[in-house]
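Here the complex is missing one protein chain, while the rest keep their positions.
By written order: A, B and C. Residues from 1 in each chain.
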């Protein structure tokens, strides 16, 4: 029997939990050459900024053990072109689209929200809080509950009530739960975890940093244990908040770990660089894993690893009840 | 020509920069079966605690992509047995020994320092700040500059002036430089970075956390980019402070990255689990890399990647001067 | 010691894979009960920990070979199963504390479950050399997982086989057969290897007969050389105190009655250094 893979991101239903991660699927058209984007849980856009951005100089990439560093610097066409060309292309095709936004001040995030508030085709708004706050010496919003909350409160007040606002958090903090709580208190309907922790590599031939930008974001399987831990901690503290688990998901098993930790959806980033079909494969593998373990619904697996050891798994109890009735 | 591999940890000279990382060489005797411990830059002990500790239940280990999680829980015999049996064994053999200490309160760290203050054979004292502060709801000292500084100030005031006090920091903070600065201001003579970031894995068969302790410390190559970044940032901010780079060092090239980022010594942990001879191999590989690039002294490579791009490398200028004289 | 060995032969033995590896230094120093740790995944692998495997057989060919017998569990053993003759394998060993051997030519029952049987054959060789009588009890879930039945029959006075599904020998577990074997052979000692649950039951039987039992335990290991402290289990020392000891360094062989099997996977409250209680007894 097929598993019911539907999931809810706040009140928005997704056909399945496997989404692309922000900034890892360009405009959508690139992946559409490989498969039908309707098969995604949702496509998350790159983080759209007010002005067009040329991004950082190259080299922007360095491979690290089971991971990679990137310093793209939010290259993108800016909100005008996004609204003119990128979003309509997705909207016309009815592709579930989580629009990610990035800004350098509360005002910029708010302006982006305003521009997107009436745009058709915004399934949810993801607020990338891993951007430097230009009004606080470039300190990243996600590093500090207060400024993160300010952004979320403003964006939430501007966006239409029926579009969930999702705060995207980074693991480079002393207490991820505190930042998560601040965002939820400020009105975030859901949370995405994790953005890239900051890393660095040095080229031992040139004796210089491998990236032109010196430091960059670490992604890929190396960070999966950090993502699982963040999702676990936040789900334990805020069990009612929908979580999108992101970070190092390469297989259905990786996605399953995040779901058992408490994520109701997962984002796939670096895996797309290796395998353009990664989302479809991961979704299939996840369904097979659920099926093999007797799950009838994905929803029954969300956060299941939190149940006290030894307690019977709900999904199996349901099975028994049905077979004895 | 062989490279001069000597290095200084504050005023203490080490014959070479490659040390074992805290908690990864047990009592020293285990590795001594494989090679002569005098060939280490220094041996770092496990973090010694006041009372003996049985540690955490098993499973204590889970493999992750290019890394592993551990939750050993500072199992060890306690300071009495350490002073009676473990330290003398090392001291009698004249093995350079960095003693690591761990505590649950400022008082406990201070008491450990007092017990070690007059013990022979303490080359340096490393303060493992990744322990839960029992007086602050279990918040880890390293996560907060204030409590880290309190520990360091107290330990520094107790230890003999000629034994360097080294603060060991963890990357799970919003601003590693702030914590580093707080420790240095409180009297730390050097800093070790990084301890394990907190991670987690879930067993997709049992649907439960893989570790009995639920979360655990991530180590191994996966975290090398985090270590390089922390060393880089702290060296940039506090160029005069000696840094011990730790995290994911498996090869001489990895060690070289940390040295170019600003470390004057490196610690090897997880690599020892894979290769008992790892420290010797890494030292040899590092020397070969330095030699191939024309370095005469390890010291000339420390922090070299910080020089402005295009500026001539000091170590090569020296070469030229000598050959033209 | 660390050895880069060359795979000499590979074969399937029912549900198991067997690799013979040329590893002179290890073969020479090997005693029954020792294990080796194997690096898996090759260059640039994402698998950072070694895999512990006991040595099934040691031969003098090519300067010394060891045979490893294993079941595919996860990615590391799957990689091992793909090795072919002439591939190289990075081994560290011999590791651990081997089986203590009796001075006198006593009667010994060797009890193996699943691939745990493998480690008993070099032991049986040594026991026979010393004039001991050897009897085997080998068991597994099904016939294809009972390891070494033929070889056991050739070496031992008697060999009793058990399978849980009844597909070979007696239906049941090794411990269902063990009491009568001990009684029939008037055994003086038991040696056992297999899953923890099986070792627990074997130990209980031996204790009932009041004869010594040596068990080789299996705990998840990251280093195998005693430095990572991940492989611990609660064992009672000569002084009566329970300590969390390392399966790789103090073990893998322990006296069965010293292992607190019911408490494996916990820190017993009375263990030395246990949170709360144990710490006070210490120092």
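Simple rule for what comes next: a contact is a pair of C-beta atoms (placed from the backbone, for glycine too) under 8 Å apart; a residue touches a chain by one contact, two chains touch by 3 or more.
Fair warning: this is a prediction, and the values are worked out from it, not measured in the lab.
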Displayed chains contacting the withheld chain: A, B, C
Chain not shown: contacting residue from C:7, C:26 or C:47: C:47
Which residue of A:81, A:107 or A:207 touches the chain not shown here: A:81
Interface with the undisplayed chain - residues on chain A: 23-26, 30-31, 33-34, 46, 51-61, 63, 65-68, 70, 72, 75-78, 80-81, 212, 220-221, 250, 270, 272-277
Footprint left on chain C by the chain that the document does not show: 41-47, 75, 79
Residue ranges of chain B at the interface with the undisplayed chain: 65-66, 221
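Rule of thumb we're sticking to: only the chains that are shown with their structure count from here on.
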Where chain A and chain C are represented by their mean Cα positions, the distance between them in whole Å: 46
Distance from the mean Cα position of chain C to that of chain B, given in whole angstrom: 35
Sequence positions of chain B contacting 2 or more other chains: 65-67, 220-221
Junction residues of chain C - those touching two or more other chains: 46
